[in-house]
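Each remark here refers to the structure printed beneath this line.
Excluded from the complex is one protein chain; the other protein chains are retained at their positions.
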Amino acid sequence: MARYTPPEQSKIGQLIDVVVLLGLSLGALFVPLRMGLSGAAKVVATPVENPTWETLGQTAVQAAQYEALGYTPATAHDLILARFDYSFEWSSLILMAVLIIGYFVIMLRLSEQEYKDVINEKFGE
Amino acid sequence: MANTDITSKVMDGMGPHGTKVGLLRVLGPAHVWALGVGIVLVGEYMGWNFAVGKGGAYAALIACWFAGILYTCVAMIDSEVTSTVAAAGGQYTQAKHIIGPLMAFNVGLYLVFAYTMLEAGNAITAGYLVSVVAGMTGYEGVLDQRPFIILVIMFLAWLNYRGVLATLTFNLVITAVAFVAIIVLFFATSGIIGTGIMNHAALMEGQAALPYGTLGILAAMHFGLWFYLGIEGTTQAAEEVRSPARALPFGTLAGIMTLLIAATLTWYICTGILPWEFLGDGVNGSVAPLFDAARLSGSTGLVWLLGFGTLFATLASANGCINDASRAWFSMGRDRYLPKWFGAVHPKYRTPYRSIIFLVPIALIFALGAPLDQVITFSILSGLLGYTFMPLNVILFRRKWPLDSIKRGYEHPFHPLPAYVLLALCAITYVAVFLGYGTQLIAMILFYVVVSLWFHFWRYRFVNRGAQFTMPWPRPKGY
Partner (left out) sequence: MATWNIIEYGAWALSALFGVLMIADWIKTDSTNSEEVLTSSREGELEAMSEDRRG
């Protein structure tokens, strides 16, 4: 097989490649975050008016620890009552599975293509 | 100066003048152990407690042990491949030789992201710690944490740049302090010595037992990984180990056992002292749970010990992360997977200095711009993708180079059982991340899909084909 000689990349080209990669990776983290789509947000489903340790569902021992940490029922309200929402659509779970499996399949296929070239050039046809 | 630095990970095979400096094969199993535990131990000091938030205290313990099984598989599989590949690039080099260039590119990015995000998480924790200390010493206002977060990253980057990678002894000492601090806290609070302040029964009764039901156990698996994330970094030392055949498996598996003990003790201490809602919220509640547990112990000595333990753990870990991430970035630059500009080595310090500098602002952006759980999730997801790659890697490795074709330093037992167990646990963890952090998961996968296409159709044209296969192996079977 003919030896493949890669082209030299110009300085500008190198810079553009870095910027593209950087933009993509920052986008992956900050776009969901900024759009408020990150599911991480816990929400307080049922707020309690004028909370006491009892109405927050805390036992005496638990309340004592909160007080030792410097909390009052009012300041601990959000911390104690916030919960994740684990209700999910099966369709989105399936979408996720398809996405992950698809990603690995595509990647392994393209890798295999490239790998054959590497082996042929390294060890000869 | 660097000629006698036996702990340097960057001396051999890398420097323009130092490619044949004979300092390889000097480390023993204890060093491997110290390296692995050093990077990971910070996971006990912060971050794991989000697992409590996702499923409650019991769920966190179950997740802790299942993640322990996952990482035992990771350690066994990685030990076999690395004892053969024994190159500094770690999993990136493995992927390049065993699966193919695109996989290697992805694995390289997993490494860079997992370590850079872990570094950012460490810096956030260190900044928080300083603000707590300020509050404890009577500071009234709200301390600006940013200069301290920046200082941690800048200082450690500078250390790495100078090639004075905090020497292994230094890292070993501060890691040992952090580990001993956990043990001391356990004995001081558990009632084994003196009166204990543990109150598991009362803190975990009622709705606190399993607040999300059984689904919470699954969801907690997400942050259960954090107890051990980074142990696979031991294999980065493969080039400097005296006898990889013995030292790598021994050091790595001893590291995993140490972490299993440390993780279980940490869980026991924290859930016995801190209410789960506070413990489980690592952003607004307990950023550094062991430190908070010490604060409630009423002992000033313990507070300082655990304060320093937390600080040391974050610094040791961040230092290793900068080193590993910049090495992965550098390796990709050297192979032109990334612009070759990054493949430069400092002629004097023999470090991949451009990669180190380049990753500083990225770490800063994440440390200053995102909440801790998001940063950790990013790190965990990158790690998780890497763990999914490992079983594929070892299965193909055994297929392309059967046991009698190349000598292995270590052969992991029961193949292919660990590979399938690891794959199954990874699948479970994807579902766990999906519960609560589904958008990030999908954004992350989309990112890797786009980047993969970009690499295959554009970037790969700049890469030499045959020259990137550098191992002296026979032709793979079936090619």
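The letters A and B name the chains in turn, as written, and every chain counts its residues from 1.
The definition used in the following text is that a contact is a pair of C-beta atoms (placed from the backbone, for glycine too) under 8 Å apart; a residue touches a chain by one contact, two chains touch by 3 or more.
None of the values given here were measured: they were computed from a predicted structure.
Which visible chains touch the chain that is not shown?
B
In the complete assembly, which of B:I62, B:L210, B:L296 or B:A344 touches the absent chain?
Selected residue, touching the omitted chain: B:A344.
Would you mind spotting which of B:W33, B:Y128, B:F291 or B:Y353 touches the chain that isn't drawn?
Selected residue, touching the omitted chain: B:Y353.
Touching the hidden chain in the complete assembly: which of B:V184, B:V449 or B:M471 does that?
Spelled out, the listed residue whose C-beta touches the missing chain is B:M471.
Of the residues B:N106, B:T125, B:N171 or B:S331, I need the one that contacts the missing chain.
B:S331
Identify the residues of chain B touching the omitted chain, counting contacts across the whole complex.
Interface residues of chain B facing the absent chain: 12-16, 19-20, 24-25, 86-89, 93, 134, 137-141, 143-144, 147-148, 150-151, 154-155, 157-158, 161, 239, 331, 334-335, 340-341, 343-348, 353-354, 356-357, 360, 404-407, 468, 470-474.
Throughout what follows, only the chains that are shown with their structure count from here on.
For chain A, which residues count as touching chain B in their complex?
3-4, 6-7, 9, 11, 13-15, 17-18, 20-22, 24-33, 37-40, 42, 57-62, 65-66, 68-69, 71, 76, 78-80, 82-86, 88, 92-93, 95-97, 99-100, 102-104, 106-108, 110-123
Any idea which chain B residues touch chain A in the complex?
53-54, 99-104, 106, 113, 199, 202-203, 205-208, 211-212, 215-216, 219, 273-275, 277-278, 281, 284-285, 292, 295-296, 336, 338-341, 358, 362, 365-366, 369-371, 373-374, 377-378, 388, 392, 430-431, 434-452, 454, 456, 459-466, 468-469, 475-476, 479
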